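Here's the structure, in C-alpha cells; my notes come after.
All protein chains but one are shown in place.
As written, the chain order gives the labels A, B, C and D, with residue 1 at the start of each chain.
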C-alpha cells in the first residue's frame, strides 16, 4: 500500500536522518541542510509530491534504531549497504559510492596500507565512527576491540590524530578529504583507497514495511539517473554518478 | 464539664498516665502543678487531641471525646467527630506557635474564617475586640517576628479565644518569656479568668500565679494526682510529703509562692 | 585585679558599650544584673576575648589584655599574647557548650593536657577531684548527651576550673535549666564562692542567687553602670529609679529577692 | 521488536566490562573530588581575599556549567596547550573537578554546622587554633558530612555515561557499541538501566545506613 507516501504528502515533509559529515551530509552556518544525500532525497521527494524535507542530525549508531522506532522516515547519511544492514532496513538503489580512506600523520610513520596492517601492529590504535562501516572493517580485519576507538565525530577524530591519541582515523575518502581541507594541517596524510576494503555505496534507508515508499523512490531515482540530473546534483560534491549506476542494491546486499 | 475516667497513656514502654481520673466543673479555673515530667502537659495535649489515649474515657459536656456512639456501640472517634469536639476546646502553647508568615490579624482571623466560614469583615471585627482585650490592637498589622515574647503570647491567647471555645488550656504560657515580660501576660490571664465563665486549665511553674488564678489546684506526680484543694490550702498547708518537698525546692530556687 | 578603662563596643551601628569603666578586686565575687540586652553578656565575652573591643583598655593583674608592650609602644595583642592572658580566665556558658563527642572525663582533662601538657594520670586525678566537688564523679564515663541540664552545667563548671584560672566568668549558668535542676547548680556555685579566692563575675536573672553569691552587685542598663553596691543595699534599698523599676518588675514576675 | 533473552546473555560479558570501567571511574573520581573539595573549602575560608574570591568564582563557574562540555574541553582543547590526557584520566579529572565543587559545599556546611558555642568553649579552654580544629571541630564536623558525600558519590556514578563522549569505554559506551553492531537498542539500554538501578538501590540502602550511623550527633 502507498499509505505512507500519502501520509508524507499530507504532512508536507519527510523526516530525514543525517549525520553532518560533509560531503555526504552537511549543515550550513545558517542551519540549512545540504550535502549530496539529502539533496538527492529532497529532489526525489519533491517529485513524489512531498514538498519538503526536515532533517535531524543523529549519531550513526542511533540511525537504524531511530528508523525502526519511527523517529525518521528515511536515513540519507552515507549509510553503506551491507548484508546485515540490508536485513535491518529497506534500501533504495545505490546513491553515493565511495572507497575507504585512512588519515594518518605525514609520511605514514607506521606504514599502514590496510586494516590488517593496523591489526598487526600491536601498539596501533585506529579511530572510527561508532556503528560505522569502518569500525566493522577494522574489527573484521582482526584489530582488537580496545584498539578500535569509537570517535564521536570527524572533527574529534582529526583532533585525536593530531594529538597523537590515535594512529589512524578511517572514514570514506570524500569525508576524509573534506576534513583535511578544513583542518588545513600539512602534517596529515590521506591513504586512499585502503587496500582490501571494498568500494561501498549507500542508499536511502527506509523502515522495513515501507517498501512501497522505497519502490516509488527508486522509480524517481532511476529516472534522474537516466536524465543526468542525478549526476548534476552529486558530482559537484565529488561523488561519481557512474559508480552508483554500475552496481545495484541486489549485488551490494549479497556481497560477502 | 470535663469528666476524665481512668485514662492511661504510654510513650513506648514508659507509662506517663496510669488510670487517671478527674473532673472539672463548668467555669472552673484549675491549676495543674507538679515536678517536671509528671504528665501535666500530657493531660492538656490529650484534651486537645494532640495525643491519643491508650485506655479509659473522656467526656466533655456529656459527649465522649475519643469515642462515638453508633447504634448503641462505642466506636473509636473518626476525624469528623474529633473536629466537632475540638470546637469546644482551645489551647495556648508554651512557645506561642504563631504562624510566622501571617500578620497578627491574620493569625487571629484565619481559623474562624476557615473552620466556621465567618465572613472576613465579621472575623476582623471580633479579632480587633480580642486584640484590644489583650492590649495588642495597635500591632494588628505586625508580623510575629516583630513582636516580643510577651506580645506573641498575648496574640496567641487572642487567637485561641477567637474560636470562642468553652474550655481553654494553657501550658506554661509564661515560662519561655524573659522575666520582665512575664507580668504582662499574667495580667491578661488574670483579667480573663475574672471576666469570663470559660473553663480553664492552667499548667505552670509559677506558684504565685497559680495561687492568684485558680479556684482549685491539683498537684501531680508521676501521672497521679497526689493532692488537690483550694490554692490557700495547697500552698500554705500541703498535707502530702511529696507536695511539701516540691514546694520547698521551688521556693529555694527563688520562686515566690 | 581587673581594670576596665573606658571600653567601647559596637555591633554594626549599634553601640552596646560606650566608655564603660569598672574594677574588680582580687577574690571579689561580683554579680552583674540588669535588663535584657543591657550588655552584661558582652562584658564577659570581651573579658574571655570572644569579642574584640573597639576602644579603651583592659588590664588584668597589671597586664594589658588586648594590647602588648613592645619597646615602650602599645601594640594590638597577637595570638600568643592572648593565649597567655587567657590562662588567667575561665568561662561557663549558659548552654554549657560541652564537647558532645567526648565523655565527661575527657571534657575536663582535654584542656589541661593540651594547653599545659599535664600528663594524663595527673589530669585525671585532678579532674576526679573537681568532679567530686560538683557531685559528678560517678558520671565520669558518661557522654554529655546522657546527662540532664543541671548535670551538664556542673561538668562545665568542673571543666572551666580544671585550668585553675584566677578569674571565673559565669553567664546565666542556670537560666537554661528546668526549675527543679536550678538548685543543684546554685549549690555548687555557692560552695565555690565560699571556698575559693578566685575572682568571680556572675551574670544572672535570679536576684536571690545574686544576693547570696555576690560581695558586690552592679546594675546595668544600656551598657552603663546605673548603680552599684552591696547586695543588701541594691536589693532592699535601690537608689536609682531605673533599678527600682527593674526590681519591681522582676518581683512581680514571681522571683524572690 | 521483541525482547530477546539470548541476545541479553550474549551481550552481558561486554556490558560487565563496561560496568568495571564505570565503577573504576567513579571511585577515582570520588577520591579526587574529596581532595579537590577540601582544597576549595580551605581556599574559600582563607583570609586572603584574592584567593578566596578567585577560587569561589571558579567553583561557581564549574558548578554552573555542564560536565559534558567540560569534558570536551579537557579532552579536546587542553592538548592545544600541550596537556594530553588519556581518556580515562581526562574523565576522572572532569568528574573530580566538577564534583569537587559540590563536596566543597558539604565541607563548608559541615564546619558551619558545628555550633558557635563549640568554638567559644574551645577558646575558653585556651586551645590553640590547630588544637581546636583537630580535637573539637573536625571530629564533630565529619560524621554529618558522610551521608552527603555518599550522595554525591552516587550522583557521580550516574553521570559516568558522559565519559563516552571522550571515548572512555564505560557501560553506556559499551551498550551503544553493542547496539550499533546489532541494530538493537532495547536490550542494551534496558540492561544499562537495570545495572544502574541495582547499583543505586544498593547504594541507597548503604546511604540510609550511613545516615542512621553518622547523620546525627547527640548533644
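Here is the rule we use: contacts are C-beta pairs under 8 Å (C-beta built on N, C-alpha and C of every residue); 3 or more make two chains touch, one makes a residue touch a chain.
Note that contacts and distances are computed from a predicted model.
Student: Which name from "Dihydroorotate dehydrogenase B (NAD(+)), electron transfer subunit", "Ectoine/hydroxyectoine ABC transporter permease subunit EhuC", "Heme exporter protein C" or "NADH-ubiquinone oxidoreductase, chain 5" does UniProt give the chain that's left off?
Tutor: "Ectoine/hydroxyectoine ABC transporter permease subunit EhuC"
Student: In the whole complex, not just what's shown, which of A:139, A:183, A:199 or A:222 touches the removed chain?
Tutor: A:183
Student: Determine which one of D:31, D:51 or D:77 touches the chain that has been left out.
Tutor: Selected residue, touching the omitted chain: D:77.
Student: Using the touch definition from the top, which of B:1, B:163, B:193 or B:251 touches the missing chain?
Tutor: Of all options in B:1, B:163, B:193 or B:251, contact with the hidden chain holds for B:163.
Student: List every residue of chain A that touches the chain not included in the displayed model.
Tutor: 20-21, 26-31, 56-59, 62, 65-66, 69-71, 153-155, 158-159, 179, 182-184
Student: When the complex is taken as a whole, what residues of chain D touch the one chain not shown?
Tutor: 1, 61, 63-70, 72-73, 76-77, 80, 158-159, 161-162, 172, 185-186, 189-190, 192-193, 196-197, 200-201, 204
Student: Under the stated touch rule, tell me which residues of chain B contact the chain that is not displayed.
Tutor: Its contact residues with the unshown chain are 48-50, 79, 83, 86-87, 89-91, 93, 95, 97-101, 103, 110-111, 114-115, 139, 142-143, 145-148, 159-160, 163.
Quick note on the criterion: only the chains that are shown with their structure count from here on.
Student: What is the distance, in whole Å, between the centres of chain A and chain B, each centre taken as the mean of its C-alpha atoms?
Tutor: Centre-to-centre distance between chain A and chain B: 83 Å.
Student: How many Å are there between the centre of chain B and the centre of chain C, using C-alpha atoms for each centre?
Tutor: Chain centroid spacing, chain B to chain C, equals 38 Å.
Student: Quick one: report the Å distance separating chain B from chain D, using the average Cα coordinate of each chain.
Tutor: Here chain B and chain D have centroids separated by 52 Å.
Student: For chain B, give me the residues that contact two or more of the other chains.
Tutor: none
Student: Please output the residues of chain B touching chain C within their complex, sorted ascending.
Tutor: 35-36, 174, 178-180, 182-183, 186, 205-209, 249-256
Student: Which stretch or stretches of chain D touch chain A in the complex?
Tutor: That would be residues 1, 76, 79, 84, 86-87, 164-165, 167, 169, 173, 176-177, 179-181, 183-185 of chain D.
Student: Can you list the chain A residues touching chain D in their complex?
Tutor: On the chain A side, the touching residues are 59-62, 64-65, 68-69, 84-85, 88, 130-131, 135-136, 146, 149-152, 156, 159-160, 162-165.
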